[in-house]
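Note that this complex is displayed minus one protein chain, with the remaining chains in position.
Residue numbering begins at 1 within each chain, and the chains themselves are lettered A, B, C, D, E and F in the order written.
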Amino acid sequence: MSVRPLDVLNRSLKSPVIVRLKGGREFRGTLDGYDIHMNLVLLNAEEIQGGEVVKKIGSIVIRGDTVVFISPSTGGD
Amino acid sequence: MSVRPLDVLNRSLKSPVIVRLKGGREFRGTLDGYDIHMNLVLLNAEEIQGGEVVKKIGSIVIRGDTVVFISPSTGGD
Amino acid sequence: MSVRPLDVLNRSLKSPVIVRLKGGREFRGTLDGYDIHMNLVLLNAEEIQGGEVVKKIGSIVIRGDTVVFISPSTGGD
Amino acid sequence: MSVRPLDVLNRSLKSPVIVRLKGGREFRGTLDGYDIHMNLVLLNAEEIQGGEVVKKIGSIVIRGDTVVFISPSTGGD
Amino acid sequence: MSVRPLDVLNRSLKSPVIVRLKGGREFRGTLDGYDIHMNLVLLNAEEIQGGEVVKKIGSIVIRGDTVVFISPSTGGD
Amino acid sequence: MSVRPLDVLNRSLKSPVIVRLKGGREFRGTLDGYDIHMNLVLLNAEEIQGGEVVKKIGSIVIRGDTVVFISPSTGGD
Partner (left out) sequence: MSVRPLDVLNRSLKSPVIVRLKGGREFRGTLDGYDIHMNLVLLNAEEIQGGEVVKKIGSIVIRGDTVVFISPSTGGD
């Protein structure tokens, strides 16, 4: 009955997610891939600070080691 | 007679938990899954600071690497 | 003749222990379980700061990664 | 359907990338190689701070352990 | 001809040692056990700050991960 | 077609390199060896701060764990 964390990532493929990193930075984008280390691939990634987009980055590979959490972003906040 | 830490997580599935992260942040939510790295899946997650809900996040995958403790939350505090 | 660290944890099961975490926080509680990573299960856990109980937490799973030391607490301090 | 993070690196070989490191430093350069630890080889690497080139470094081997993200850089920013 | 670090710990069993931890804390006590991770068991442990005993702790299990060094303490300082 | 990071180290043997460590320190010297952990051996090593040589160290074994990057140093800067 337990949902495995990587299953949640799998279900979120091609959908928008929010990723928070150690140190507080956040990225938004479309989850395009991941691996067992929680390394992530985001498309149309944007870096967020204080709720504001500070940088559009395009596609990005994030090392899982720096990730605090990943949240499927569900339209309205 | 020893209780294994992952057994406690298993018994807490579908129940409310509090998760404290390195750096002091806390999340509350319903534990929907975990794995052996203590990566966690929370539903209806809320981020807490100083006892106040600062953000409603929905579902969330937390990397075990950043977890300090997980506490089954038992109704009254 | 050497005592293995996990043996000490085993002998402390169902007994009160003090756990200090990186960053200086301490928890007191009854050791209810552990695993080889020194992940710990405490019952009736209390968070301590400067010798004072700042929070009663109930049961708690602590990640071994954040533990500095565990001390069987022997009645009088 | 999931894109593996290392595949993205593979597709970026011989192309310009931006690499952000823990602590905030960024390097730009041509991705000339990588391994499974995300150790990277950049050619014509430049160190960037606040959007400015602060140092031209030539070729460089970056340890994956220090990497936050790698972004294929697509001409215009 | 090389002395293995764990051999030194073995020769120090039942003898007084000083253990310095990351962050600068020191513990004195009788080394009662260890394992290959350098997890340590001390008896009659005392926490030291600036050369002063700030806390008597009794027996203690220290996680090797937090250890900087272990020094057999040879009577006079 | 991908260059492996350790191949770059191999090609740099007996040549001058610059090594930056976590925390910002840099060492210059002749790369005399390495292993798969990116532990490095430098000969005629000099510690650099702000572009100035602050210490001549001779030969040195650097733990890979502390390395941010290694750059073959190509005569002119």
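Just so we're on the same page, a contact is a pair of C-beta atoms (placed from the backbone, for glycine too) under 8 Å apart; a residue touches a chain by one contact, two chains touch by 3 or more.
Keep in mind the model is a prediction, meaning the values are calculated, not measured.
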List the displayed chains that the omitted chain touches in the full complex.
E, F
For subunit E, residues in touch with the removed chain:
1-9, 22, 38, 64-65, 67-74
Could I get the residues of subunit F that touch the absent chain, sorted low to high?
10, 13-14, 21, 23, 27, 32-35, 39-41, 45, 56-63, 65-66
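One rule holds in what follows: only the chains that are shown with their structure count from here on.
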Which contact partners do subunit B and subunit E have in common?
C
With subunit C removed from consideration, the chain sets that still hold together:
A, B, D, F | E
Two copies, subunit C and subunit F, superposed on Cα atoms differ by a rotation in degrees, nearest 5, of 155
Chain centre separation in whole Å, for subunit F relative to subunit E (CA means)
34
Roughly how far is subunit A from subunit D, centre to centre by C-alpha average, rounded to an integer in Å?
19
Of all residues in subunit B, the ones touching two or more other chains:
65
How is the touch graph of the chains shaped: line, ring, star, complete or other?
line
Among all the chains shown, which pairs meet the touch rule set out at the top?
A-B, A-D, B-C, C-E, D-F
